[in-house]
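Since the structure comes first, as structure tokens, the remarks are kept for the end.
Only one protein chain is missing; all other protein chains are in place.
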Amino acid sequence: MTEHRGEAEARERVEYIASRDPFIKTLGIRLVEAGFGHARVAFTVAHKHLNFGGSCHGGVLFSLADTAFGLASNSHGALAVGIDTHMTFSVAVREGDVLTASAKEISRTRRLGIYRVEVTREDGALVAAFTGTVYISSRTIDEQGGPR
Amino acid sequence: MTEHRGEAEARERVEYIASRDPFIKTLGIRLVEAGFGHARVAFTVAHKHLNFGGSCHGGVLFSLADTAFGLASNSHGALAVGIDTHMTFSVAVREGDVLTASAKEISRTRRLGIYRVEVTREDGALVAAFTGTVYISSRTIDEQGGPR
Amino acid sequence: MTEHRGEAEARERVEYIASRDPFIKTLGIRLVEAGFGHARVAFTVAHKHLNFGGSCHGGVLFSLADTAFGLASNSHGALAVGIDTHMTFSVAVREGDVLTASAKEISRTRRLGIYRVEVTREDGALVAAFTGTVYISSRTIDEQGGPR
Partner (left out) sequence: MTEHRGEAEARERVEYIASRDPFIKTLGIRLVEAGFGHARVAFTVAHKHLNFGGSCHGGVLFSLADTAFGLASNSHGALAVGIDTHMTFSVAVREGDVLTASAKEISRTRRLGIYRVEVTREDGALVAAFTGTVYISSRTIDEQGGPR
């Protein structure tokens, strides 16, 4: 199987996973691109996502980053479960802002994977920087109801 | 002003904040109790909060903890903004589970506050352990539209 | 085997581990007490541990917390390896201050353990709050040269 075929398979798997995730739909997160160990999602902040101060709720920003992390870490086909996450918040985000979260793999062994995610605003400002670790189980996404 | 009166004022302020937070309503998070530097919220996991594997999405668990953190850190009246969060995930949570997040202040200086939050399931199992830091601005909640 | 015997065995194991750790000796960290899933160490800050500003270097504070974490997580006999740590810093520490780091287990499954550590100064002030996750390998401490 060529590298190209592999990337297409990973993208298909991530699309399948994203399509079956109720909370991704609840928030309205859109998958932009994906492949082995990486994924990018986008999101538009609505009034219902704000906190009492009128900024986007930290939980929404985290959910966006965590979704990119979950898709990237499950792109290989083995079920990966988030065990640890860290996130810093740099700038406030308002209603109507369009955000992008890009996850990339920085380390992956048999049982553990580490990912970094950057959340940016449409003007390029860094909104949040996320790091997450997954435990890679011996189950595959397919056994979870995946494409094959 | 007695200590008792202060606690009541802090609880009132947190109730006011929670009532004005659109995302708390979007998720259906309920305020259970609050005072100076602490807050407890509860939440019932519905289908729309699940991830593709059928567990509660990490973003939902984080949102619950982050809400308790935000309420506890704003209970003093100065506007506190989350700058850094860490969360570990211990057990999977399913549809119908009732979760509680309890935040307590472990350090507070003029400009920085640190809070720890535990998310537990109704059977007492620790679901997630959260630590968050806020930057305490010179604005008060009142200027944000608070009770006074 | 009674609970009491188990605690004594865990304490013996931790004492053995601590006695074989070159960096614990390099820094001069002292084991105070230990048992299944918990450990407490103490340390006196010397001039060689300071940073350029005259406070205790963050790396020294982390090393103290990380040592308590490593001892507590290896107290069960299976080799546990740190994979993720988070630490907040609350107050500055000076030369001559005596610090204590206390680690306790907040979650442990077959492959993952989560620990929280508090570093305090002799006046009781919270210096640092640490959270760490270990991956529990299938090797035992004994194979690493442990007591049995």
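Note that the chains take the letters A, B and C in the order they are written out, and that residue 1 is the start of every chain.
Simple rule for what comes next: a residue touches a chain if its C-beta (ideal position, glycine included) is under 8 Å from a C-beta of that chain, and two chains touch if they have at least 3 such contacts.
In this text, all values refer to a predicted model and were calculated from it rather than measured experimentally.
Student: From the listed residues C:G35, C:G70 or C:G113, report the one that touches the chain absent from this view.
Tutor: C:G70
Student: Quick one: which of C:L79, C:L99, C:V117 or C:I136 touches the chain that's been left out?
Tutor: C:L79
Student: Touching the hidden chain in the full complex, which residues of chain B are there? Just list them.
Tutor: 83-84, 86, 111-112, 133, 135
Student: Which positions on chain A touch the chain that was left off?
Tutor: Answer for chain A: residues 84, 86, 88, 90-91, 106-107, 109, 112, 114, 116, 126, 129, 131, 133 touch the chain left out.
Student: Tell me, which residues in chain C touch the chain that this view leaves out?
Tutor: Where chain C meets the chain not shown: residues 17-18, 20-27, 47-54, 57-60, 62-64, 66-67, 70, 74, 79, 81-89, 92, 144.
Definition applied: only the chains that are shown with their structure count from here on.
Student: Since chain A and chain C share one sequence, what rotation angle in degrees maps the C-alpha trace of one onto the other, as a multiple of 5?
Tutor: Going from chain A to chain C via C-alpha fit gives 180 degrees.
Student: Hey, how far is the Cα centre of chain A from the one of chain B, in Å?
Tutor: Chain centroid spacing, chain A to chain B, equals 23 Å.
Student: Report the inter-chain centroid distance for chain A and chain C in whole angstrom, where each centroid is the mean of the CA atoms.
Tutor: 33
Student: For chain B and chain C, what's the span in angstrom between their mean Cα positions?
Tutor: Result: the chain centres lie 29 Å from each other.
Student: Two-or-more-chain contact residues of chain A, please, as numbers and ranges.
Tutor: Those would be 83-84, 86.
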